[in-house]
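Let me give you the structure first, and then I'll get to my questions.
Here the complex is missing a single protein chain, while all its other protein chains stay put.
Showing chain A:
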Amino acid sequence: MTLTKTLLTTTALTVAAGAASAQEMTIVSWGGAYSKSQQNAYHEPYMEKTGVKIINDDSSNEAVAKLRAMNEAGNITWDVVDVVAADALRLCDEGLAMEIDPDEHLAAAPDGTPASEDFGDLLVGDCFIPQIVYSTTFGYRTDMVGDTPPDDICDVFDLETYPGKRSLEKRPINNMEWALLCDGVAKDDVYDVLATDEGQDQALAKLDTIKDSVIWWSAGADTPQLLADGEVVMGSTYNGRLFSVIEEQKQPVAMLWDAQVFDLDGWIIPAGLSEERKQQALDYIMFATDTQRLADQAKYISYGPARKSSAPLVGQHAELGIDMAPHMPTDPNNAKNTFLYNYEFWADYRDDIDAKFQAWLAQ
């Protein structure tokens, strides 16, 4: 290890970018509409308030690998990183993210409720600072489903009533759960079943029934494009992407909220920052995750704020002027039947099931 490290350090030194000064901070996020919503809701007001210059880096999809490389090279160039909760858990496990004490590092709600209660169960892992609740769910073409639009997750597996292609993500997570649900497994038993070899085979067998009609996506923008082109009749993606296809681009697409899988996205602070930069990052986090700021973000994108106290403050879309609340995955009408991504389970089983899933795909 030491040899590798020495080698990497020398390499890093030759290409080292000057560490950001205290008046500058690099914030890493996903890019696109999501980064724009953060720019509007968090970055701009923060820069105005403090005079700190925020540099955006759209590297969140490879954040875990890059942070590990930076850590090994001993040169962390990022200050705050936006990652999904599963990645935050892994970064925490790897010692690459700083541990957070919610009540010390995060602002209390306006009524004085401590942050640990305001965020509640969404504080998964020791390093993760929740920001939004998003969901992976299905959208369908309203003009391709006849008079009986799908309203059940199992309609995805019903090729007779809804012929045509579907798009699913090219990984086992979510797909395996949906397959089991539609193969008669009770919602509470899904992960117990999925932990067994028979359960994994059962899920793959169910997916096998629609395998020939599936287009597998790997980027969140794929399904919206496939739906807009009429390539698929229905497809899974993040709810915010579907919102923009439906409301911003006015495509004939509707949401199938049934069995949507809730997931969380939020911040981590990389481990090993200098004291000065750490304080800066903590200051930003304190500001950007307060009740009002989280509610503000929902003006720009249809993801639910992670604080309970932010929900009543969600207003209208900044440009379209429509009420955002009914488009939130957490809205009672949408959240009749939901599923919460099981972080612990997938942290353990991800590699094992992924190998099986990819082997099954390649058959």
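Brief remarks on what is shown
The rule is simple: a contact is a pair of C-beta atoms (placed from the backbone, for glycine too) under 8 Å apart; a residue touches a chain by one contact, two chains touch by 3 or more; residues count from 1.
We take it that contacts and distances are computed from a predicted model.
Taking the options "Inner-membrane translocator", "Peptide/nickel transport system ATP-binding protein", "phosphoenolpyruvate--glycerone phosphotransferase" or "Polyamine ABC transporter, permease protein" in turn, only "Polyamine ABC transporter, permease protein" matches the UniProt protein name of the chain that is not displayed.
Contact with the undisplayed chain is limited, among A:24, A:183 or A:231, to A:231. Checked against the hidden chain, the listed residues A:44, A:62, A:103 or A:192 yield one contact partner: A:62. For chain A, the residues touching the chain absent from view are 1-5, 7-8, 10-11, 14-15, 61-62, 64-65, 68, 90, 92-95, 165, 170, 201, 215-216, 218, 229-231, 344, 347-352, 354-356, 358-362.
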